[in-house]
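Yeah, one chain of the complex is gone here, protein chain that is, but the others are all in their spots.
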Amino acid sequence: MTQTAQADLTPSPLRDERVGRNSVLARLFARPEMGAVSGAIVIFLLFFIIAPPFRSAGSLATVLYVASTFGLMSAPIALLMIGGEFDLSAGVAVTSSALTASLFSYEFTVNVWAGVAVALAVSLAIGFLNGWIVVRTGIPSFLVTLGTFFMLQGLNLALTQTITNQVASPDISEIQGFSAAQKVFASSFTIGGVNIRTTIIYWIVVVFIATWILLRTHVGNWIFSVGGSAPSARAVGVPVAKMKIGLFMGVGLLAWFTGMHTLFEFNTIQSGQGVGNEFVYIIAAVVGGCLLTGGYGSAVGAAIGALIFGMTQQGIVYAGWDPDWFTFFEGALLLGAIVLNTFIRRRAEASR
Amino acid sequence: MTQTAQADLTPSPLRDERVGRNSVLARLFARPEMGAVSGAIVIFLLFFIIAPPFRSAGSLATVLYVASTFGLMSAPIALLMIGGEFDLSAGVAVTSSALTASLFSYEFTVNVWAGVAVALAVSLAIGFLNGWIVVRTGIPSFLVTLGTFFMLQGLNLALTQTITNQVASPDISEIQGFSAAQKVFASSFTIGGVNIRTTIIYWIVVVFIATWILLRTHVGNWIFSVGGSAPSARAVGVPVAKMKIGLFMGVGLLAWFTGMHTLFEFNTIQSGQGVGNEFVYIIAAVVGGCLLTGGYGSAVGAAIGALIFGMTQQGIVYAGWDPDWFTFFEGALLLGAIVLNTFIRRRAEASR
Amino acid sequence: SSTGGKKAAQGGEVVSAGHASTPRYTIAMITHAAPGDTFWDIIRKGASAAAAKDNINFKYSNNDDPTQQATLIQDAINAKVAGIAVTDPDPQAICPTIKKAVAAGIPVVMFNAGVDNWQQCGAMEYFGQDETIAGVAAGKRLAAAGARKVLCVLQAQGQVQLEARCAGVKQGLGSEGTMEKLYVNGTDSASVQSTIAAKLRQDKSIDAVITLGAPFAIIAIQSISQASSSAKLYTFDTNAEEISKIKSGQVQWAVDQQPYLQGYEAIDSLWLYLTNGDTIGGGQTVLTGPSFIDASNVAKVAQYAERGTR
Amino acid sequence: MTSRPGHQDKTAVPLVRLADAGKNYGSIIALSGITLEVSAGDVTCVLGDNGAGKSTLIKIIAGLHQPSTGSYEVEGTPVSFASPREALELGIATVYQDLAVVPLMPVWRNFFLGNEVRKGLRMDIGFMRRTCKSELLGMGIDLRDVDQPIGTLSGGERQCVAIARAVYFGAKVLILDEPTAALGVKQSGVVLKYILQARERGLGVIFITHNPHHAYPVGDRFLLLNRGRTIGYYAKEQITRDELTGLMAGGGELEQLSHELEAMGGAAADAAQVLGEDVQELGIARRPGSGE
Partner (left out) sequence: MTSRPGHQDKTAVPLVRLADAGKNYGSIIALSGITLEVSAGDVTCVLGDNGAGKSTLIKIIAGLHQPSTGSYEVEGTPVSFASPREALELGIATVYQDLAVVPLMPVWRNFFLGNEVRKGLRMDIGFMRRTCKSELLGMGIDLRDVDQPIGTLSGGERQCVAIARAVYFGAKVLILDEPTAALGVKQSGVVLKYILQARERGLGVIFITHNPHHAYPVGDRFLLLNRGRTIGYYAKEQITRDELTGLMAGGGELEQLSHELEAMGGAAADAAQVLGEDVQELGIARRPGSGE
């Protein structure tokens, strides 16, 4: 029988013979969001080349604006999904908060800030309720929030109808405090002739905070753990229920903010609005590398996902493609971006 | 130190002292679908009491019809979900198959059966494609089918436009073979003055077959295993990829059938149709006890889920509730049914 | 040797009125249409026909979410188009962006929706009809026809123009009768059919059903027979199949606001302005309806409907 | 024995005390009528056949389950834990048989999960990564990279992380459910060392194992379970290792095994002999000159 030479058994601190050389590219693509980045770059170049209007700074500002309206929500949704839960009511929740604010200030003709405050309370309450039902009953959040989705959608319509006898909220631009609120929630500034919405700034801030929480604080650690394996997390003493409720309320918080933006951007809000957006948020998060099963993902990735979505949506318009084919292209580009993203990550992992 | 008497170590074949008495109710509620059944009963009674028109045999037939149109799809979707995958393109796939059949026979003015055959091929192809991309790329099916969802939606509209330059398929009721096809896919018979759609029969048959496969054949065993733990299934030699692709094609098959029904029921198809139904199917499956994470559920449950959905949708109308509140009630009832369902199962498990 | 099919339908070529040699302008049309809606399909046909005639590079885009629609207008501004034709279902939401366009020196015409606000928004012209006006007209005529209890079927929830139509009907009926709304899931024929049938069963006193889109009228026919109700069927908007149903008497009449005309005029007027500085209507709304298609005039319309321009 | 510091507290109230505790999962009775005391500086070995109820027992003590019957006291005060967190706060650290790790998370995040070291609002990541690495080295596990997802570690490596974690945070009571199951000879030795050190430090230790060679040397008391019931509760003085092993194996069944094989006759005989050898190793009957 063969008898190979005795290998040294002591760990070598300098260089571990059990680790191959590790290319920079590889280490880069280990991060969950890098795949999405490559997707974003490709789509950007695509439209930059084929759609001249897309190149103007103004257009880019618009694209960024659209992306920001999705991105503001996709950040907390990403955290929620990393925490292992869904929220299908997020889209209409935005509308609910806007409606609450405007109907409240309109009905009682009080300063809009009162309405804004009430809306905040309501949004947080919705988030809390979602979370509470999920943790108390153990029903998958997909179902729970689907229920609340229908209920909110119904409430939005019904209450608006009963209060205003129409399906859109009344114009509140005349009510006291409106202009101030507008400054806060829906203003814009101009750099080099390009008009930039403040939401873009807010978006960046939110993503930054989310990322910081996720990677630098113990809360982030707990979010990953409740999503990755709730029983294990519970066993080592992570307050699973609290975490999940908190994540849902986080979604509520930004639903409120986004709602306020929509309200003060357009002075009014249609009660049917927001339906379907919940998926845009989820898509953004997942394209950005979040696992649907939880426990893995990043806020930056979700932001890039939102950007991809925004670019696609606007880019198709700028490219002037036949609107009949709009959804087709949207789907094709989306799928393309994801496949590319996965493909590249695979290659990187293999080659490293 | 205490020293308790030596317990007998030999297994007692007659009565296992380690098993408490086990109530019938408890054993009943161990089945995944039983929760849904209770939900269905409650909702049925609710409307039976408050909505007189709901009681007539005719109304029930209508309810069953609606339920069957959902149920025909929710069965394969349930199998797919037990197998651990989603299909968000199922709703539009139905429309795609209907459009294919009608446009094909219209464009080439051939016997509708030719169109029907082509539609079948296309539907299966779509299912195969979904499955193939999922297993090849390892991208979550939620995303892949979301992509195909958009693409099909786009194709439906775009192709209909280019071929008929309208947004609806042309009336094919004049084309040869139509009446025969209608007999097969969209006929009805009358029992005791009540007009009953054949889809209801088909529905029952499909559910029966699905259940049989799931519980009595090795294929069913494999479906549970690929959903419950794909790596383990693979390790013991289950052909995971084949199974998943097969499940997607199963969805394709019934999407084709449902599409044919819609086509021959209404002679023409709006290209925008079917959007949103994918969720009705999933809801039905999950309300029926399927886990979103896969590996657990039943076809019967999905059928009952579809029934619950159909009853809710129609019942609200029969009850004549304020239409503005329609969606709200829909959501409330849905959530109610689920909570009840979970609650009862819990009680049963605890009490047993 | 089969009847029907494309061969049978041959010969319905779309209108083409010569071809202008004026410079090629890019004009954007932005509507609040939901994709795949027959009514908007006809509007677009009209617009494309005008564009073809006027040598115009025609860019159509649509989104039923006002905020998104506003973004689409912004896109058009960014793209520096020569003119914009836009619908305005939600003035507060959309006017600001339209004003931007005007400020950017882009001529804007409005059509189909926004009749009350088009001047304030800074549009040059308005083509079309207020949904409410159409509704009122329909309501009046229903009352005349002796309808006492009208069921107004909305294929989507929370859409301004649909709500406006039903509100109009109610207003038109006045004291003569009552109107009740019914929401149906427009993307699912089976459930549309069953839901309407269910409603008719639930309330036997309904003697008139009015749908807000041609396809739903077709489906409603089956519902009515299914519920063995005696209610008569009326509808807004038209398509080929529905016209034939009017012929056969299964549908009493359809409110027609001539969508083709709206689309055509919107583009054509912009072309006239760009090439010749003309404006139509002298600052007044140009109404394209409401007109009614019933047994008396259906024959005339039928052939156009066949090719999908009416 | 009585010289060990832990043993002053022998007289004092036990750290953990279960009286007549039981646990049902639905209709399944996993555990019934268990009485157990763990004092400071005292190692209690819970031994028993597969499915005897050992893990269930420690899950009750760890606060993961509530006992269906009976009472549970910590340091004399009755408790009923809603979650393991409460047990942890009372200084009861546990290594679960299924390890309770989050596969997708890096090793160091798992190590400190629930006990993150904070520096103001943020975590002191540098410190945590260093500590994790060194604690594992201390167990003879030389990780390539503490950022490797723990799911990609080998079974034993994963187990070592769970143990190191519990030992690092264990304050008063340390519960180990088959900690040496997947461990190499060296690592097992380290674990036994840790148990003894913990005892020295006056912790109460509950140690579950199937290996009498591991149980007997370190244990002070032995609780034997079978089919969810107590079949014996001994102090070390009261029992020899052979008796212990005998009870663990459920009587003479092992010898029977070898007899069976001999019965097979012919070629099997030699195998039987080998097995016989092994049977001795398993400590049932030791003849002189065992082994080879």
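The chains carry the letters A, B, C and D, assigned in the order they are written, with residues numbered from 1 in each.
By definition in this document, a residue touches a chain if its C-beta (ideal position, glycine included) is under 8 Å from a C-beta of that chain, and two chains touch if they have at least 3 such contacts.
Everything quoted here is computed from the prediction, not taken from an experiment.
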Which displayed chains the unshown chain touches: A, B, D
Residue among B:N111, B:T137, B:T198 or B:S229 that touches the chain left out of view: B:S229
Listed residues D:V74, D:M123 or D:I141, member touching the removed chain: D:I141
Subunit A, residues in touch with the chain not shown (by the definition above): 1-4, 6-7, 9, 17-22, 26, 349-350, 352
Where the unshown chain meets subunit B, residue by residue: 11, 16, 18-19, 216-218, 221-222, 224-225, 228-229, 231-239, 295-296
Residue numbers in subunit D that touch the chain omitted from display: 1, 3-5, 25, 28, 48-52, 55, 97-98, 140-141, 144, 148, 152-157, 159-160, 178, 181-190, 192-193, 196-197, 199-200, 210-214, 217-218, 240-241, 245, 248-250, 253-254, 257, 260-261, 264, 267-268, 270-271, 274-275, 277-279, 281-282, 286, 291-292
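The rule we apply is simple: only the chains that are shown with their structure count from here on.
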Cα-centroid distance, subunit A relative to subunit D, in whole angstrom: 44
Length of the line joining the C-alpha centres of subunit C and subunit D, rounded to whole Å: 76
Subunit A-subunit C separation of Cα centroids, rounded to whole Å: 36
Touching two or more other chains - residues of subunit B: 157, 161, 324, 326-327
Contacts with 2+ other chains: residues of subunit D: none
